[in-house]
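Beneath this line is the structure, given in C-alpha cells, with notes to follow.
One chain of protein is taken out of this complex; the other chains stay put.
Chains here go by letter, A and B, matching the order in which they are written, and residues are numbered from 1 within each.
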Amino acid sequence: MSEEPLIGVYICHCGGNISDTVNVEMVKEAASLFRGVKVAQTYEYLCSNPGQDMIKKGIREHRLNRVVVASCSPRMHLDTFRQAVKSAGLNPYLLDMVNIREHCSWVHDEKESATAKAIALIRGAVERARYLEPLEPKSIPVEKKILVIGGGVAGIYASIELADKGYQVYLIEKRPSIGGHMAQLSKTFPTFDCSACILTPKMVYASQNPNIKIVTNAEPLNIRGSPGNYKVTVKIRPRFVDEDKCTACSECTKCCPVKKPSEFEENLIEEKAIYIPFQQAVPNAYVIDKDYCLYFTKGVCRLCERFCKGKAIIFDQKEENMELNVGAIIVCTGYEQLNLKKFGQYSFGLHPDIVSNLQFERLMLQSVHRPSNGKTPRKVAFILCVGSRSNSSNGMEYCCKIGCMNAIKQALLLEKAVPDAEPWIFYTDIRAHGKGYEEFYASARNHGVKFVRGRAAEVMPNGDEVLVKAEDTLFGMQIEEAFDLVVLSPALIPNQGTLELAEMLGIDLGSDGFFLERHHKLRGVETKREGIFIAGCAQGPKDVRETTMESMATASKVATFIGKGEISVSPEVAYVTSEKCNACGICIDYCPTKAIEEAQNEVAINSISCIGCGICVPICPREAIDLNHCTDSQLIAQIRGVCEGETTSPKIIAFLERTTAYGSADLGGQNRRSYPANIRIIGVPTTGRLGIKHLLHAFAAGADGIIFIEGDDSAFSEEQLRNHVIELKKRLHTFNIESLRLVSTTTTLPQYEKMLDLFETFTERISRIGSLPKERRDEIRGKLGGL
Amino acid sequence: MEVISAHTIAPHLVNPLFTKEVMEMRGGEKILDCIQCGVCSGSCPARFAMDYTPMQIIRMVQLGLKETALASSTIWICASCYACTTRCPRDINITVLMSSLKNLALREGISTKIETKPKFHRSFAEVVRKYGRIHEPELITKLMKKTDPEALFHNAALGLRLWRKGKIRLLPSKIKQRNHLLAIFEKASKEEI
Partner (left out) sequence: MKYAYFPGCSVHSTAQEYGESCKAISKVLGIELIEIPDWNCCGAIDAVYSYSPLFSLALSARNLSLAEKMKMDVVTLCSACYHTLSRTNKLFDEDPKLKEKIERVLNSVQLDYHGKVKVRHYLDVLLNDVGFDKITQHVRVPLKGLNVAPYYGCLLVRPPNISNFDDPEHPRLMDELIETLGASSVNYIDKTRCCGASLAITDEAVMMEMVKKILLNAKDAGAECLITPCPLCQFNLDVKQHDIESSYKLEINLPILYFTQLVGISFGIEPNDLGLNKNCVSPTKLLQRFEITR
C-alpha cells in the first residue's frame, strides 16, 4: 500500500430484500468503526442512479480511494459499480463487493445471526480493500492470420469464409491433396448431389484465393505463444515433385514400373509409386510414395525423371519447416474408420466381396462391380453399426450418425445402376434425424429396399457367395441369405494423431476421443483454450451439412476474436517476482493453459494465456508467484477479517470457485433455500489458489471448519482437487488440526441442493467435534510466523 | 405363450423386483444396457429349438416377466456355446445369465415346458456327488426312470453298441476321497452364491 486507505462502505437495503432480515443500520454502525473506513452509508437501491450517485459523491467528498459495496451478488452488478467508481475517477479494481443478499439475507431466517454474518463478511472485504491495487486491462495486438489444420470439407469451408472476410489463412493438410473423405464419396444424401461436383469448385476457389495459402504434405510440429499470437512450426514432407512445374500430364505415371494400393480408392485399385491422388486433386500435381518407389527403396530406376518434360521431379527434395505467426487456430482434422478386421464375425479381408461403405462409394464410381470377378452385383447386403453403439473392448459407445442414411443412399443408388438389384439393409435402429432424412428413408422403403431389423450376427464367405446371418427381431425368425456383395458400416473414430495434436495444442479430448468443445450447447466450436477452435468431424462424427455449418460458425467466431486487431486481456493474472524465482519449473506442469514457460534464470508467465486460476501460486515452494486482484495479502486479510471478531460458533469458511460454484450458491439464494449462518462464503478464482498458509490463517483467526467447492467445468479438475485436499489434510495433521475439519466437493451450476446439504451436514459435524480450543489457535498463530 | 396371445402384457405377470434380482446375479449386471439388437439371437445355433429367443428372454427380464422367462424352453436349450457372449456389443455375458436363470428356476421350483432338463441337472449332480465322476449308464437310467421309461430301451441299444466298441464302463469310476464330496456339497449348499 503506497497510500493510506480511505474506505467507503455502502450498504444496500435492496428494497427490503436485505434490510428485512439484516439490520442494515447496525451493520452501518459496525462498519463505520472498522480500520480505514472513512464513511459508511445505507441506501434503498444502490444499483439505481441515485444510489450510484451517492457513491460517486462519497468518493469525491471524502477523497475515498477504496470502495466496498455490500449488496447483491457481484454476478449481478459488479460491472455496474465498477463503471460507477471509474466515472468518479477511481480505478475500478479498487472496488470490492460483498454478497449479503443471495449469500445472507435470502438464505438465513434468524435476524441476529444474519446480521452478525453480514458484518463479518463486510469486515473481511474492508480488510481486503486495504490491500487492493489499481489494475488496467491490457490490450494486445493480434495477428490477423489464421491457421487451419486439415484440408477436408470442414477446413476448406472455414478457410473460404475467413478469406472472403479479408483474413489471411494458412490451410495445411497432411495428405498430398486437400478434399478429405468427401472427395471420395459418390453422391450425398438425401439430395443425390454429386459429392465431387459440389466440393471441387470450392477446392479450386480455395487454391486460387489470394488470401489462402494451401500447404500439403504438412503437419504442425509444435505450437507456442498465446491467444492472438500463436507461433507454429509446420513440418512439410517432400513430395519429390515441384508443384509449380508439374502440369499433371501423367507421362511419369505411365512409365513407372512399381504398383501400389491406392489410398484414395480404398485399396481396391492399384496406382503407381508416382501418382496423383485423384484427377481433381489440389494442388494438381503428382507425388512420389517413397515406401514403394524403387529409387528410394533400392537406389535404381528414376525413369519418371527422364520422361518428365517439365523437369518437375526432384528426388533430393528435403523435408522443410515453415514458421507461422497466427492469431487463431482451427482444428479440422476429420475422422477415419475403425479397422474392420477387429470384427472377426464379419470376415472382412477373407473375401474380396466383403467391403467397407467407403470402398462401396469407390465401387459405385467405377461402374459398380464385384471385386472378386468384376461382374455386376445384384443382391447386396448393407450391415450397419459395425463397432458402433458398443461398449465392448473393440467398439465405440457412440452412434456414427451417418451410417443409416449412407446405407439408404447406397441402396437407392444401387437400384438406379442395376435394374434388378436387391439391396438389403440390416439395422439396429434407423437414425433419420436431419432435414429430408425421414422422407429419404420412406423413399427407400417404397423402392423396395429390404430392411431387416436385427444387427447382423455373422458374415461368412461361402465359395463364390457371401452368407449373412441375422435375427429378424421384428418377426422373430433367423435369416440366412446369400449375397453377391456385403457392405459393412464401420464406426467413425478420430483421425490418427489426434491425441498428440491435443497435447500439442493444450486442448482436451472428450471421453469419445474427439476434440472437446467448450460447452455442449452454447460454445460448440470453441475449445478450452482461447483462440483455438474446432469444426467438422474432429469434434465428432457428422454429415457434410452439419460440417459446413460448423465451419461457417467457426469462421464467424474467429472473426469476432481477431477482427478488431487486438484483444483485451483481463489484468487478473498471475505474475512472478524474479528475485524469488529460482527456475525450478515445478509450476509449469500445473498450469492448465500452458501459460508458464522457462525463461532465463526464471519462469515467465504469459499474461495473455493466463486465465487467472491461481493454481500455480501455492505450488511455488519459494512463494515467488502471486495473483493480481487475489494476492496473498488480499486473501489473507479477507480471511482474517471474516473470521475475527464476533462469536458465532462454529465458524465455517466456504471457499467457492467464483464462477460455477459461486453461481450455484447464488441460485440456492434465489430459490430462498435455508442453511446455517455459520457458513461464510469467500469467492476464489479456483480452490487451487488456496494453500496450507491460507487454511492456517483461517483456523488461527477463528474458523472451525473449511469447505472447498469447485465447479465441475473448472480448469482445476476433480482429480486435482482431490489430490490437493489430500495433501492439505496431511499438512493440517502436522499442526494438530483434525483432517475432518476440511471437506471438498465439486458441483455443477444447478446442483445447489448438494451444496446446501453439505453446508448442513458439515456444520453439524463441526458442532459435534467442537470449536478449535484457544490454545490450539495460539499455537498455530505462533507457527504462522515461520511460514 | 400367454404373453403374446393377449394384446397387452398381463399385469399379474409383471414383477418389477425380478429385474433387480437378475441384476444382482452373475451375467445380469448389465441387462439394462441391452439395446435388443438381436446379434445374440442371430448367432445362436440352438435358437431354432427355442420358444423364445435369447434376446426376448433379456427383454422379459427388463420388463419383469419372471414366470414367463423362467418357464421358457430357452434357458434349458441354451448349449452354453458362448457365440452370443462373444459378439454382444453391450458386453453382456448372456451365457452366464442363462446359467443363473436356470439356477433361479431350479431354486424356486418353477415348472418349465421342458421337464427333463431340471431333472437332468439334479441327476447329474447326484451321480457326481456319489462317485466324484460321472457315470453315464447310471445317469441315464436315473433320468429315464423319472421322465421317459420307454427311452430306456432306445438308450440300451446305444449302450450295447458302445459296450461292443469297448467305450463304456459298466462299473462307475470312483474317486478315493469320496468323503470330500458330501462335505463339499453340504458346505456349498449353505454358502450359496
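The working rule: contacts are C-beta pairs under 8 Å (C-beta built on N, C-alpha and C of every residue); 3 or more make two chains touch, one makes a residue touch a chain.
Values in this document were obtained by computation on a predicted structure and should not be read as measured data.
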{"item": "Chains shown that the absent chain touches, full complex", "value": "A, B"}
{"item": "Hidden partner chain, touching residue among A:Leu135, A:Ile198, A:Leu467 or A:Ala604", "value": "A:Leu467"}
{"item": "Positions on subunit A where the hidden chain makes contact", "value": "344-345, 347, 350, 458, 460, 462, 467"}
{"item": "Contact footprint on subunit B, counting only the chain that is left out", "value": "45-46, 48-49, 76-77, 79-83, 85-86, 93, 95, 99, 102-103, 106, 114, 116-117, 120-122, 124-125, 128-129, 132-136, 139-140, 143, 158, 161-162, 165-169, 173, 175-177, 179-181, 183-185, 187-189, 191-193"}
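Going forward, only the chains that are shown with their structure count from here on.
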{"item": "Contact footprint of subunit A on subunit B as seen in their complex", "value": "33, 35-43, 47-48, 53, 55-56, 86-91"}
{"item": "Interfacial residue positions of subunit A with respect to subunit B in the complex", "value": "345, 385, 389-392, 395, 428-429, 453-458, 469-473, 476, 478-479"}
